[in-house]
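Have a look at this one.
A single protein chain has been removed from this complex, and every other one stays in its place.
Chain lettering (A, B and C) follows the sequence in which the chains are written, and residue indices restart at 1 in each chain.
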Amino acid sequence: MTDNFRQAMFVMLVPVIIISHHWLETSMTSHMAVQLPLLVFVGALFAGLLQTYSPRLVVFGQRYRISLLLYSLFTISLWMLPRLLDAALYQSSIAFLKWLSLPLAGISLVLCWRHLPFVLRGILHLELLATLLRLGWLYLIAPQRYCVSYGINDQQQLGHVLLGYAAVYGLFLASSVLLGGRRAN
Amino acid sequence: MTTRTQSVTAQPRERLYLQLYIATTLAIFVLMMLAGVVMRAVQGTYIHMSPDWFYQIMTLHGAGMVGIAGLAGVSIMWYFLRRYVSLTPGLFLANLILFIIGVVMILGAILLGKFGGGWTFLYPLPAKSMGLWSHNAAAAYVGGLLVIGIGFLLFYLDVARALLAKYGSLGRALGVNQLISGRIDTDHPPTVVASTMVLIVNTIGTLAGAVILVLTLVNLYYPTMQIDALWAKNLIYFFGHVFINATIYMAVIAVYELLPKYTGRPWKVTRPFLAAWSASTLMVIIVYPHHLLMDMVMPDWMLVLGQVISYLSGIPVLLVTTYGALVQIHHAKVRWDTPAKFLILAVFGWAAGVVPAIIDGTIVVNQVMHNTLWVPGHFHFYLLLGMLPMVLGFLFHISRHENETTKDRSVGMGFWIFMVSALLFIFMFLYSGVMSVPRRWAEHLAAWIPYDQWAALFGLVVLLSMLFFTVKLLARLTHIRLEA
Amino acid sequence: MQHLAWYLTLIFIGLLIVIFVSFIFSSKSGESYEEVARRDYRHRQKLFWLVIVAGVIISVTTLLPWPHSATTNPANEKVVQVVASQWHWELSQQQFHSGDAVKFEVTSKDVNHGFGIYDANMKMQAQVQAMPGYTNTLHYTFTKPGEYKVLCLEYCGLAHHNMTTTLTVLSAR
Partner (left out) sequence: MTVVAVSLGLLAWWQTTQGFRAFTWESYRRLKIASHPLAVPNVLLQDQFGHLLDLNSLRGKVLVINFIYTRCPTICGYTGLNLSRLQRMLLQRSFQDRVRLLSISLDPHFDTPQKLKAYMLRFSNQLKTSWQAVRPVKPLQGQEMQHQLGVVSIPDGIGGFTHNAATHLVDQKGYLVRIIDEDNLKLTIDIIARMLLAAKTGINHDG
């Protein structure tokens, strides 16, 4: 991605997310599968931009790579809990934390990512893929609602969407290692 | 083509790791064989044992053998692959350490926690023991498998890194590009092809394992989160099937690399070789429904797939490895040392094991053979007479003296005793299957007991010969060379 | 069927033993590899096609008619409910007449079980998996009178081997 493209995306996405937030939160599917990833993605875009303007951030990312990684992992995993999805609707403090912590998770993930060894990155890719499959499966077949704010149909739809994400993501990973023309290192 | 990236000083450390792998492998193989013989002896009423202990030992035998076959396979793959790409010694060791941690967890779950859910932990049995074992014990078992899986994944990802660094893509490493372009690079190492195949299938298998193992754990502690038993079965058999298959595909590297040293003939990649391995990559992934032929609720097309692919997947084995090995020795002045004998026995065991496997993979046969002792019969064929001899051939080769001229006659004798007793042992399984004896039964009907008694005796001889090999190999542990 | 599988296995493994032994005996005399390889690999392609053609024939003959479908007119079948649980069988009917075509609808209350029908000689006749949440159907026609047994064929815990019951098959009506 070029910087210009990043800038354009960032400038476009931020207002889109803010304006659409109410609408995205009306359904569990768009709340969890669209809004939360977008918040992380915006943070990631921002970090990408920052890094090009401030090389010192690269050094920072190198030095604190493990802490940054842990922060983003814990934050992202917490936001997969149905409990927080509900809380973000009824408790303004949790809603505030959502808008703060997820972009920050995106930022820290980008800052540390390039400093992580290949094997660790591989594990993270696979674990994310496995998590999508596990959550998608659970949401699809659970007889009870996990969120009080959303209906069971919505939850099942989310299950389908997460499994769809897993399929696309898995194909992307597979094609990049099976076909990928460029040589690592 | 060959690049040596490890510095000379790193060698002793890696050699030590390999020795640790080998010592662990031998010890666990012997112990698990002991467990197996005990089971047959209990069924044959030679030993009395309560069913709870029988099923605990059965779980131990299954999990232990699958795990150690994987570990032995990794040591063979690592040993040869590091001649072509640069692997990270630390991750090779990490796999072993995680393996041992996992083994301790599993041992604790089984011996202390009385977990006896079978190595396949078929959902929802781990959570429904009827009070025999606790959820913590089941969790320790499942967690142990998870830890072992992580260890293997670390190793495979390091292999992926190394292969990508050298070949740019796994497709290239597997030789798919050569198949497409038709220009075969005969210098492309068979070891790289086999390793790539194993890496691909086992990564996908581990992914399935990671999904089902974690959900099993979740279900143990949060019983309201239930999963679908049929999907769980699919994922478990996919994971289990791929993992145990991959052990042979790793071990067979020893045949490709070592047999030529005894025949004096090269074993190079050819078009059929590459095609066979590419086909195997796909088939190992899609063949698992042959475990589910008696689940009529499965879609019919998947059952047809299970039968047809289980037939087809025998072809690469037969036409590339078996055929290749036979051409290797055909009118060649073979030095019939112990390793060469084991390697040829291994190829025979693999090819012969395919026969009862394919027959049982046919739905009409499966209707009356599934979950009888025919099933352990077929997989003991290619594990006991295929996979294990590959490992033994490999170990006898890398630990032999530089200029070994005097042949160890006792090992030669041991080879014949092992081969004959193992064949008889396996045929007792197969014959019991013909007699409709169900598998995984702690107590047998009186009519079945004679077969069990013969099996226990043959098994005891197999165990003793393996114990003898183990003693011999442990004594030679210090002779192990990384460049043998 | 069991004996067919057994003899086929013996024949093919015997064949493999003969091939291996003859190749091993050939390995006393040395010939140039190129010559041997050229000669031997010529046959491989033939073998490949032979195996493929055999495979097509085997697949078609063993899959048509579909092995899991009813052998008789489904309308005449007796429907029997089978519920497995740790560790016993509940059948809606356990007495049959020789010649009865039965559709067993098999499910489980707790874990996976296997429903295996054994005849009076303890030879397995048919089987199907019993799964929680699913109903597997097994079509089977009793042909001989006698005491049949039902055995559990999927490991289900401590008393797996004791999970049996008896079916009585009377002579034809």
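In the analysis below, a residue touches a chain if its C-beta (ideal position, glycine included) is under 8 Å from a C-beta of that chain, and two chains touch if they have at least 3 such contacts.
All values reported here derive from a predicted model rather than from experimental measurement.
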| item | value |
| --- | --- |
| Chains still shown that are in contact with the chain withheld from the display | A |
| Touch with the omitted chain, as defined above, among A:10, A:64, A:118 or A:169 | A:64 |
| From A:5, A:23 or A:90, residue that would touch the chain that is not displayed | A:90 |
| Residue of A:46, A:146 or A:165 touching the missing chain in the full complex | A:146 |
| Of A:61, A:82, A:106 or A:136, the one touching the omitted chain in the full complex | A:82 |
| Residue ranges of chain A at the interface with the undisplayed chain | 64, 66-67, 70-71, 73-74, 77-78, 81-84, 86-87, 90, 145-152 |
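What we mean here is this: only the chains that are shown with their structure count from here on.
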| item | value |
| --- | --- |
| Arrangement of touching chains [line / ring / star / complete / other] | line |
| Distance from chain C to chain A - Cα centre to Cα centre, in angstrom | 48 |
| CA centroid of chain A to CA centroid of chain B, Å | 38 |
| Residues of chain A whose C-beta touches two or more other chains | none |
| Chain B residues touching chain A - in the complex, by the definition given at the top | 88, 91, 150, 153-154, 157-158, 160-161, 164-171, 176, 200, 203, 206-207, 210-211, 214-215, 224-228, 231 |
| In the complex, chain A residues that touch chain B | 118-119, 122-123, 126-127, 129-130, 133-134, 137-138, 141-144, 177-185 |
| For the chain B and chain C complex, residues of the former touching the latter | 51-52, 55, 116-118, 122, 124-125, 128-130, 132, 228-230, 233, 263-266, 272, 292, 294-297, 300, 303-304, 307-308, 311-312, 315, 318-319, 323, 326-327, 329-334, 336, 344, 348, 351-352, 355-356, 359-360, 362-365, 367-372, 374, 430-431, 433-436, 438, 440-445, 447 |
